[in-house]
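With one protein chain held back, the other chains of the complex are shown just where they sit.
Coming up: chain A.
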Amino acid sequence: MTSPRKALVEVRDLKMHFPISGGLLRRQVGAVKAVDGVSFDIFEGETLGIVGESGCGKSTCGRAVLRLYDITEGSIKIDGTEIGTMGQGQLRRMRPKMQMVFQDPQACLNPRMTVAGIIAEPLDEHGKLSGKAKLDRVYELMDAVGLNRNFANRYPHAFSGGQRQRIGIARALALNPRFIVCDEPIAALDVSIQAQVVNLLEKLQDEFGLTYMFISHDLSMVKHIADRVAVMYLGKVVELAERDELYERPLHPYTEALMSAVPEPDPAIEAKVERIILRGDVPSPSNPPKGCNFSTRCPKVMDICRKLDPEYREARPGHFVACHLHDAGIMDNQTNAGSAGAPPRNEHKQQGEDA
């Protein structure tokens, strides 16, 4: 990158494991490694897209970054402040800065509260506005997200999905956050309304300088909205790069498969698209395979992949990948037949250190 950008969010070696209990005494017998050592930065004012298959840990990662969980391990800095180890009391003071927009707008809107009440709730919790100032702020927020002020006293059930998502977004904006995790914010919406909500998110980003972590399984939409994209697989980030770089020159075989699998709304293109259909077992996050997590399904798997977990490294400037195919040391070793044993590991390089 030419101009140095400021990282608003810095995540290092984040782990979120959920205990599995079993047996008569409900003892812990294992753990679901939902997020298992991820590192990334989110630069101020940018949108980092997070893609990856169902169950790979996208939501858990988003929630962990906002400390909606007590994380298992790792460090999370928001605007330089370490929140990974913060207690709930201190976190409460950080909350206004960071918000979340959820997939299902229905589920997170209290049906017994009016729209004004829902949007004002965070203001009541964290702010100390008078009744009049509060209502003005609610109206301002409704304007910002394109909800008619006359609807302020209606209840959520009287709104369409897209409108409900606007209510959710207005609420998330109430405390002037700087960072918003959008967890599949458009997945539950109609296509024509998806475009409205995405345009709205982009408009709000420009207006308020917001930073987004945008979780989605829609790669076409992520291509539209994200500046950089992280691909997750089984609890890990396997590739991260600038949007165009990632879509045009994916390095990880999983990313390649992912891109090839995206259906195109055009039967003529569809008939020609070469799809990489993945075979093999989808591993479970409670029992990840030895070596590379993707080795059980990878079309380009090598022996070493089943033994050694690839390092997450910067293969090209700003383009990170965890794959032996893109580790020169390993590949040289592979071609030198007979050289057994693990190759020397480089010092683990953190993303962003040299940005």
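The criterion applied here is as follows: a contact is a pair of C-beta atoms (placed from the backbone, for glycine too) under 8 Å apart; a residue touches a chain by one contact, two chains touch by 3 or more; residues count from 1.
Here, contacts and distances are computed from a predicted model.
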| item | value |
| --- | --- |
| Absent chain [UniProt protein name; select from "Nitrogen fixation protein NifU", "Ferredoxin--NADP reductase", "ABC transporter ATP-binding protein" or "Oxidoreductase"] | "ABC transporter ATP-binding protein" |
| Omitted-chain contact residue, chosen from A:189, A:204 or A:304 | A:189 |
| Hidden partner chain, touching residue among A:108, A:152, A:259 or A:302 | A:259 |
| Identified contact with the non-displayed chain, of A:123, A:198 or A:251 | A:198 |
| On chain A, residues whose C-beta touches the chain left out of the figure | 51-56, 160-162, 187, 189-196, 198-199, 202, 217, 219-221, 223-224, 247, 254, 257-259, 261-270, 273, 275, 277-278, 281-284, 286-287 |
